[in-house]
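Report on the following structure.
What you see is the complex with one protein chain gone and the rest in place.
== subunit A ==
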Amino acid sequence: MMMNHSLKSQCKVNPGTVIEGKWHRNRYTIIKELGYGANGIVYLAKNQNQQVALKMSDNGMSITSEVNVLKSFAKVQGSALGPSLLDVDDWDRRSGKVSFYVMEYIQGPDLLTFIQQKGSSWTGVLIVQLLNDLDSLHKTGWVFGDLKPDNLIVTGPPSKIRTIDVGGTTIQGRAIKEFTEFYDRGYWGLGTRKADPAYDLFAAAMIIINTAYPKRFAKTTGDFKQLKMMVRQKKELLKYEDVILNALQGHYSSAGEMRNDMLQLTRSNPVQRSTGNRNAGQKAGPQPASRQVYRQKKQKGSIFETLLITLIVTLLYFLYIYGQLL
């Protein structure tokens, strides 16, 4: 996609190449290329009969930055946030030094491929799993950032969604490090690029939409109206309409909240779908609605207060006048 010749050539290695780390002296045999992005190439490699994923980049900064993220994930106990980090090292090549890190190899098809193979009934389950992981990620103070189907792998059986590529993972409150336009709320004019939980939830909603439009679609009016129209045009999306629209508008403050709404929808079986839908409508609504009620109550309260004060002041005034007259 992007033309970065130097990157492709610098860390391009052939299967069978043995990579030995300069600091820790671990040896990895390259098996094949798994994929590449703007920040490097990921290879499948073998170390003492264990299959691992090895990411290489001649931009040492991005490697270091991703390692920092993975290290802070490792501190969260029992979490499935991203792949686990196994090794960090440099490899001295004739052409120069290449930084790399080694992580757990997460095997399986990406989200869209999986759903195309197994059917759209899996969408709900997998998204609920994803929201679960996002919830614990957000609680540690991070935002995933570059959330997209390519970065979501379904392992199993039992089928479980896992996130890979933490290149976009950003500390909450900072500017998102890396994103993909289609899943970016800034691109659709629906918010900033400051890292907050709602940023990931927007992307999650776009991923649900993406499952019904595997080839994505171009920006026309490029606003909420267009996205809403696209959701309404697909039968399989109508089921999740309320959740998607809420997430797109940033109405959810946490992944847990969105997950609960999603769970309500997936629980309803196809026969009761229509009632399930209505339930969902009520379920998705209460947050803003209850806030309004609260505000109204508060307003009523303040009116009452004002009246009471006016009354007391008037009474005191009359007493004063009465006193003066006497």
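In this section, a residue touches a chain if its C-beta (ideal position, glycine included) is under 8 Å from a C-beta of that chain, and two chains touch if they have at least 3 such contacts; residues count from 1.
Going forward, contacts and distances are computed from a predicted model.
A.B. asks: Match the chain absent from this complex view to the correct UniProt protein name in "Permease", "ABC transporter ATP-binding protein", "TIGR03943 family protein" or "VWFA domain-containing protein".
C.D. replies: "VWFA domain-containing protein"
A.B. asks: Check each of A:181, A:223 or A:305 against the chain that is not shown and name the one that touches it.
C.D. replies: Of these options, the touching residue for the absent chain is A:181.
A.B. asks: If the hidden chain were put back, which of A:95, A:116 or A:192 would touch it?
C.D. replies: A:192
A.B. asks: Check each of A:88, A:198 or A:212 against the chain that is not shown and name the one that touches it.
C.D. replies: Hidden-chain contact among the options goes to A:88.
A.B. asks: Just to verify: which one of A:12, A:27, A:71 or A:232 makes contact with the chain not shown?
C.D. replies: Here the residue in touch with the unshown chain is A:71.
A.B. asks: Considering the entire assembly, which residues of subunit A contact the chain that has been omitted?
C.D. replies: Touch with the absent chain occurs at residues 1-4, 23, 38, 60-61, 64-65, 67-68, 71, 88-90, 97, 99, 173-177, 180-181, 186-187, 192-195.
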